[in-house]
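Missing here is one protein chain; the remaining ones are kept as they sit in the complex.
As written, the chain order gives the labels A and B, with residue 1 at the start of each chain.
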Amino acid sequence: MRHVTHLTIGPVGFRIGSDWRAPIAQLEDLYRDYPKPGIPDFNVHLFAARPWRKILRPSVMIGGDYTIPDAAPLPLAQGLLAAEMGMNLQMALAQRRYLLLHASAVERDGKAVLMTGISGAGKSTLAALLMARGWRLMGDEFVLIDPATGLAHAFPRLISLKNQAIAVAQAAVPDGRFGPLLAGTPKGDIRHLVPDLRAIRKMAEPAEPALLLFPRFGFDAAERPVPPSEAFVRLTQSSTNYVHLAERGFDALTRLVQSVPARAIDYPDTDGGIALVEALA
Amino acid sequence: MTPGWRLAAVLRDPARTEHFSARQWTELFAVARAEQMAGTLAHRLNGLDLDPTVQRLVDDAIASAGHLRLAALWEAEMARRALAPLGVPVVLLKGTAFAAAGLSPSLGRNIGDLDILVPRERMDEVEAALLAAGWEWVKPDPYDDAYYRRWMHELPPLIHRERDRMIDVHHTILPLTARIRPDARALLADSEPLGNGLCTLSRTDRLVHAVAHLLADGDLAGGMRNLWDFHCLVQDEGTMGLAERARHHGLGAEMARAGRLSHALYGTEVPFEWQGLRLLDHLYLRRLTARDGWGRQGRRLTRLGFYVRSHWLRMPPLMLARHLWTKYRKGYRPVG
């Protein structure tokens, strides 16, 4: 690969290679405060489907140690997104050390609040706004539960803001470092926000899960307790590696739902959501 | 030394990693993952004095392979339960067979689909019993289905609707279009019970099948792993009677080639006559080890040659032309 960079997110190291300079330059800028791994856990590579497609209507194929067939290529202008998707793919397909939960998480006083839900539930936005209010951001996409300790490990990759959430976050974090606007991606407009320095410096510190939230955006404010069996089923659905961890995964998840209270929250707007989370935590 | 060769060298002698740089370690795992051999590599490295980062990769790969092994053995057990009322001999093949028989290729081996061998005249009953027990067709395409039933050595692949696992039901070990016709009756007649209601091929037939799979079927994709199976089986159980049995199945030349390649790549102890290399063997070795430091396959000209070659071996030319044309119209391209 012509262009290569290394970066560490939480406890996971990546090597990223690219046929083009631009995605690597963007990663090196946005991830400039992150440590570099000695030997990475995963490799991602961005390559042209055919040699001439490096130049002619360049389109970026996502490769790596683990890939899915038929991953559609992205235009070169969205190379940064391709790299992020490549890293997410490695985690989703092959993370075997931690139970991977598709959730955002913030921490205060060593206690972690885990927020999980379907895409569009506002996980990333809530996490970004809570970060702006002084919480330590642990991650906007994945939380890693260590089966040996039950602790939550941070995975503070770039916060991925979509469509209306971009303006909301820009208003809440006016001095934040934002990546380029990626318009017209398969998921609409995307802009990345770099987690604050505190989130990056503390990313190796795990925290004890203290609250599990299942948020839903766009409904009248409401809140109800979630029984452990429901939390268990919903968390297995939001984990890509629960099955592959076998009995370690079962231990980690039963411990989590038995020891941590869970609540489903509906919120009409982000201000309402923040108020609900802070009232419960 | 290319990254692909370096993986072979480390599998052969793990102590070679003692002075590896971070880059060499990174590339080693990238290539091993691409070859579906990360678990095998991890078992070879485990026990050495490793850097903690490497040890973590090793532990993860061992745990992951352990889970795949468990799932594969369970799938075999569920197939046994489904087929038990028929009283048909069910012979496990490849990865699942190695795991069930406790043979050394299974250590860390990635096991995907379940492959079983049953008598050809009982295929219809087996198919019906599997469909009744929750397996379903993968390919509803009528061309593919007709092609499989007419020319392949197996039923069209079935997938279990709950467990999402594939089963390949074979009645012999090479497609009926192939020039070589192994003796399927002898494979079944000489199979050995595993003590759990399932069987494996005999010692020599396991190697014959590994060789058929590696050299007479397919385009050598995953060849390093298949050749490692061969290497381990020979290390476990020797080569006595092997050449003779291979000749009986019409695979004498392939067996000799596998012996030469395995000796060259992994240092397998083989009879003297398999210890040199023929001219074409170098091409095979290049193809087998064609991975760069990202695990990508290089040397595209060699690869295409092997793709076309594998179809020539399996199908007479006219049939090949018809097959490729049908595939081409459907936008099919070989995956690389």
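Worth pointing out:
Here is the rule we use: contacts are C-beta pairs under 8 Å (C-beta built on N, C-alpha and C of every residue); 3 or more make two chains touch, one makes a residue touch a chain.
Assume contacts and distances are computed from a predicted model.
The unshown chain of the complex is recorded in UniProt as "PqqD family protein of HPr-rel-A system", chosen from "Extracellular solute-binding protein", "Na(+)-translocating NADH-quinone reductase subunit C", "PqqD family protein of HPr-rel-A system" or "GMC family oxidoreductase". Remark: the omitted chain is touched by one listed residue; of A:D29, A:E247 or A:D269 this is A:E247. When the missing chain is restored to the complex, the residue among B:H67, B:R122, B:H153 or B:H171 that touches it is B:H67. Of the residues in chain B, those that touch the hidden partner chain are 67, 70-71, 74, 77-78, 81, 133-134, 162-163. Where chain A meets the missing chain, the touching residues are 227-229, 232-233, 236, 242-243, 246-247, 250, 254, 257-258.
Here, only the chains that are shown with their structure count from here on.
Centroid to centroid, with C-alpha atoms defining each point, chain A and chain B lie 37 Å apart. In the complex of the two chains, the chain A residues touching chain B come out as 1, 13, 15, 17, 37-41, 43, 45, 47, 63, 65-66, 69, 94, 96-97, 244-246, 248.
Of all residues in chain B, those touching chain A in their complex are 22, 25-26, 29-30, 33-34, 51, 53-54, 56-57, 59-61, 63-64, 66-67, 70, 294-296, 335.
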